[in-house]
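Just below is one structure, and these are the notes that go with it.
The complex appears here without one of its protein chains, the remainder shown in place.
Take a look at chain A:
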Amino acid sequence: MAVVAASRWLRFRCKVCLTLTGQRAGPCGQPPNCRFYSGSATVPKVEGANVTGIEEVVIPKKKTWDKVAVLQALASTVNRDTTAAPYAFQDDPYLIPTSSLESRSFLLAKKSGENAAKYIINSHPKYFQKDIAEPHIPCLMPEYFEPQIEDISEAALRERIKLKKVKASVDMFDQLLQAGTTVSLETSNSLLDLLCYYGDKEPSTDYHFQQSEKSEELAAEENNKKSKKANHQFGDLWRPKNNAERIFALMPEKNSHSYCTMIRGMVKHRALVQALNLYTELLNNRLHADVYTFNALIEATALSAHEKPEDKWNNILELLKQMTAQKVKPNLQTFNTILKCLRRFHAFGKVPALQTFREMKAIGIEPSPATYHYLIQLFYHHENRSKGSSLIIYDIMNELTGRKFSPRDPDDDMFFQSAMRVCSFLRDLELAYQVHGLLNTGDNWKFIGPDHRRNFYYSKFFSLLCLMEQIDVTLKWYKDLIPSVFFPRSQTLIDLLQALDVANRLEVIPQIWKDSKEYGHTFRNDLKEEILMLMARDQHPPELQVAFADCAADIKSTYESQDGRQTAPEWPANSLNYIAVLFLRAGRTQEAWKMLGLFKKHNKIPGNKLLNEFMDIAKASSSPAQAIEIVKLAGAFSLPICEDLAQRVMADFAISQEQKEALGNLTSLTSDSDSDSDTSEGK
């Protein structure tokens, strides 16, 4: 790997200097010694130096490399530390986040601090003028957001456009028109660009911190938001007769750039019909659109409602034909937009999608991960296994193995998530390993996307591992991934526990419980019940039983502390059963008896197996008093097993006469109540 990497970094110097230098690699820390070849006049050649016996000293040419090559070489010797949290966090036991919510809030806090610092620097730039950084670091210096040119001129307009001040530039434009000066076509076009990009609203000011303008804009935005809440998910909408349209109408001459930018702005802000109309106007004026405009128009036709998929597809084909007629070459975004639109057509879109893909390859545009993501979404949309799934994922992975991606489309980071979803759907572990290998090739790890996507990917991957892989390998992955790469959900841990169950490795369960307490699963009832159930199901060798009992005691304490926190404590009946059983099996009978008391307190009924086990223990310790306690308890709960228990007591234990009578009373009470109920039913 180092060799491959080295060939990337090193360039051999072609020219030969007069004073060649040879560097000797000394031990670390010493200053390098330069020795000079005796070519300079300081040391003339000694007479007789060319006598045979003195060999030719050949100095090899010096290698050159770029600034970070040495650091990259050293970085290649280091791998990821599997016990460490991501480097952005402070490496301290108290400050490492313990859940994905916490990690998100820590990162937000860090970013908030940076923003606060930037705000202070930008609002008081005169205190931050001293620059000691060498070489100069521009991003640490204060930025100026106020326009400097104050008079009414085109230069002032251009400056405001550059500083992205929408309202100020529109005002300046109006003032210029009122003063009678004509604004040049280029400046008008750049003003239109600004307006169409931001949809006639001020750009978000989290970095610019302009308070006065912001308050007005915020009031306007809030009104907008209230009225258009339903459409909020599509971003801001294009208001009809807004500044962009007005200025467009006012412009004396328009070239294709003006039309194109208007169309793109309209499509971005979902004014689809107007965009298409403007396009026809552009054609009427015999102008040509560029490839970005065509991409926008394709999106517009696909998004227009109330049309059948076949019609939409025909419209798109029409547009493509016009594109070739105007001799505009399609680019990657064209094909990705087509595929994105086809994705919505579901079953109809499969054949056109493959046609589009082949066309893309034929033209020579290399598909990006977003392309494959759309294809996967199209072909694996319905998670319905009975219908028979397409095998296109295998073709895709075969094509992509070993490929290194570069970011070319905003949706590139969705590929890995959808690929892993398909792997998990198909229950194919080999394919999952292939996808994971692709993720670890080169720089592809950057395409995993934001937190929630990464968590989804790894959750699905790990669940698949638990399902299909041998337990040793799964445990190795567990140590590798959790919690340094992602925080598992309780469902993932339950999958892992079931895998352990299948492989008969229940001794790992206390360790899993300890780990899961660390990342925030202390109060997840389903997880705790699963753990307890697995531990309590069968008998185990004594050491393991002791470990299980300790674990059960720990879980019990979490239930108790949960009691203290909430007003309505809930102890599931199963948990109580399991905990009591585990205590009994490990020989902690005192605590087990206390558990029986808890049953009464929380109004939960002990199970039959539990009572039988208690009876066994009582027999083992030969204490009839305990046995009678158990029968009394069963009687108190009016359990049908009470009779069996009573008979067992009388049979196995040596009890006195009064006890027999008391027992008889108990059973008769229960049988009486039974017979009473029978008679009452009979009536």
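The working rule: a residue touches a chain if its C-beta (ideal position, glycine included) is under 8 Å from a C-beta of that chain, and two chains touch if they have at least 3 such contacts; residues count from 1.
Rule of thumb we're sticking to: contacts and distances are computed from a predicted model.
Asks: Have a look at "28S ribosomal protein S35, mitochondrial isoform X2", "Proteasome subunit beta", "S-type anion channel SLAH3-like" or "Autophagy-related protein 13" and point out the UniProt protein name belonging to the hidden chain.
Replies: In UniProt, the chain excluded from the picture bears the name "28S ribosomal protein S35, mitochondrial isoform X2".
Asks: Tell me which residue among A:Ile132, A:Ala179, A:Ala305 or A:Ala654 touches the hidden chain in the full complex.
Replies: Selected residue, touching the omitted chain: A:Ile132.
Asks: With the full complex in mind, choose from A:Ser105, A:Thr181, A:Asn285 or A:Ser638 the residue touching the hidden chain.
Replies: A:Ser105
Asks: I'm checking contacts with the chain that's been left out. Which of A:Asp81, A:Asp526 or A:Glu661 qualifies?
Replies: Candidates A:Asp81, A:Asp526 or A:Glu661; residue touching the omitted chain: A:Asp81.
Asks: Could you list which residues of chain A touch the chain missing from the display?
Replies: Interface residues of chain A facing the absent chain: 2-3, 6, 10, 22, 24-25, 28, 31-38, 40-44, 46, 55-63, 65, 69-70, 73-84, 91-94, 96, 98, 101-102, 104-105, 107-109, 111-112, 115-116, 119, 132-135, 137, 204-206, 209, 211-212, 214-215, 218, 221, 450-451, 479, 518, 561, 564-565.
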